[in-house]
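Okay, structure first, notes after.
Missing here: one protein chain of the complex. Every other protein chain is in place.
Let's look at chain A:
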Amino acid sequence: MSLREVLTPFSVWKRVLDAPVSIADPFSREASEHYRGFHKNDMETCIGCGTCEAICQNGAIDMVPVEGQNTEKGDSGLRPMIDYGRCCWCALCVDICMTGSLTMSNEYTWVDSDPDAFRFIPGLNEPWKDKQAGYKRENGRVLSGTTRSPMGELHANERIDNFNEICVGYTREEAILEADRCVECGLCVATCPAHMSIPDYIAAVRDQDYDRGLQLLYETNPFSEVCGRICTHKCETSCAAVHEGDAIAIRWLKRHIVDNVPLERRVELIGAPKPATGKSVAIIGAGPGGLTAAYDLAREGVKVTVYEALPKPGGMMRYGIPEYRLPYDALDRDIAVIEAMGVTIKCATVVGVDVQMEDLRQSHDAVILAIGLQMGRGTRIPGSEGAGVERAVDLLRRITAGDPTVPVPETAVVIGGGNVAFDIARSMARLQKIKYGRVGLTLTALEDRAHFLADKEELVEGDEEGVLILDSRGPQEVMRDPSGQVTGLRTWAVTSIFDAEGRFAPAYDESDEQIHQGALVIEAIGQMADTSLLGDALTEKLEWNRGRIKIDSEMRTSEPWLFAAGDAVKGPDVINAVADGHRAARTVMEAIAQGEVVQ
């Protein structure tokens, strides 16, 4: 050993007076700005979708109920609880979080003698709850796809002179891309009135297993081809994806499945109904409510006869919704499957005229009333009685029936801003285009554009098709010339629609008056039920609730043999009618089983 080697260690003594580089108190040292430290969760933003739990590769997260967080539309009320005995602070959960509620602080020291303390629910009362520093997703990066696969549509000038379907449907590639965005959380299921197995059938699209997809659809909805096109798709408003991008196109994926399974295969996949039970049920009305109940009962081995006033089954799906939104052959296929289950549909048979309620009661174990809302409401403004003024649902029914006497003048005015108003306006616009080569249609609504009751697409497509959409206009008078011919509609500007108590009481600016030219005025302001089929005695006997037949939550009327479903008692759309139909069928089956129903 040389002298140098012996002396070198002592040379460090020359540093003895320097400032130390080691940290005196390592416990309070702040970690770096983006450190992946302990989790934080904004409890009000989190929706309890459980995607953080699903992605965690350490199985560190449980979804648990938390006091003060309620289960409601689009929020399960559950919140993530993390086990720090398993977490490795990889931050995958933060990266995938569907709302961005889950983040990390840069806190990294935590001492406790109770090992269970390290299983905790971020967002409650951890000391680092309000710390700003810590890992967050860089530049608002979102891992799950945020943009919806666009739906192909006919261009306005390709569609305005015909009733061809506007939406062309997804290709397989588009559908797979869209299905890939779904995180299978299931938050949407509660919002669907029929509680369809949404995440499961979306997974079937992803796996390209259309047979499985179809079977899943039929478990909850025999009108999937219809609903895949025109459902009001409220489920999409609860979709977890909506917080950081577009909601999953649940409706279009449903349509995609049905479009990929031919009719014969559908019947095969569903299989034969149960053996006949010897029971029989009469259903009045072949709309979605009545036919869904018919399907369920037939599957249970009940003999079902549906009585329908109009020449063809389908109710408002056929005679209300225009063909460009729902082609008749799509509806026919859904109905064909129901008939394949042994359901008899007697069309052109008006109950109350061709056959009486009492007869149905005598000859069946139970009767289900699903008569919908067939009569349009009138505005009762001056001039609205008499020729030249029509109700939207009557005209739509005549258009479907191919009635050659449907009036198609060069100019027409529609009163109303809901979906029905747009359906008649856009149907009439097509007929005008076919007849005159141009559209002459004005639509007037009480609401301002931002508050139209119709779907946004209706406004966009109505504009594209040349319908003149006027908002905040209140109808005052149907104008007629001395011979009584309708010449137009007089309106005032609307200043408010509801009074201070929230009651419907439109107020107008009378100085802002306009006359909209038109030889036809169409009222599209609502529908009501025609309950004349009941007859006086039954009408008297039944309990009513504000003009509607009263039902309980299981679709029973006050008469033990009579049940009711659909728009006539609840509404307002096809999927609610389907859900009601299921419930009515279930109640009828239970009642039959208990022998409650009077023969």
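The criterion applied here is as follows: a residue touches a chain if its C-beta (ideal position, glycine included) is under 8 Å from a C-beta of that chain, and two chains touch if they have at least 3 such contacts; residues count from 1.
Going forward, contacts and distances are computed from a predicted model.
Choosing from "NADH-quinone oxidoreductase subunit C", "ABC transporter domain-containing protein", "Fumarate reductase iron-sulfur subunit" or "Alpha-D-ribose 1-methylphosphonate 5-phosphate C-P lyase", the protein name stored in UniProt for the chain missing from the display reads "NADH-quinone oxidoreductase subunit C". The residue touching the chain not shown here, chosen from A:83, A:410 or A:447, is A:83.
When the full complex is taken into account, the listed residue touching the unshown chain is A:190, out of A:190, A:203, A:269 or A:542.
Within the complete assembly, A:58 is the residue of A:58, A:232 or A:356 that touches the hidden chain.
Within the complete assembly, residues 48-50, 53, 56-59, 61-65, 71-72, 76-78, 83, 85-86, 115-116, 119, 185-187, 189-190, 195, 199 of chain A touch the chain that is not shown.
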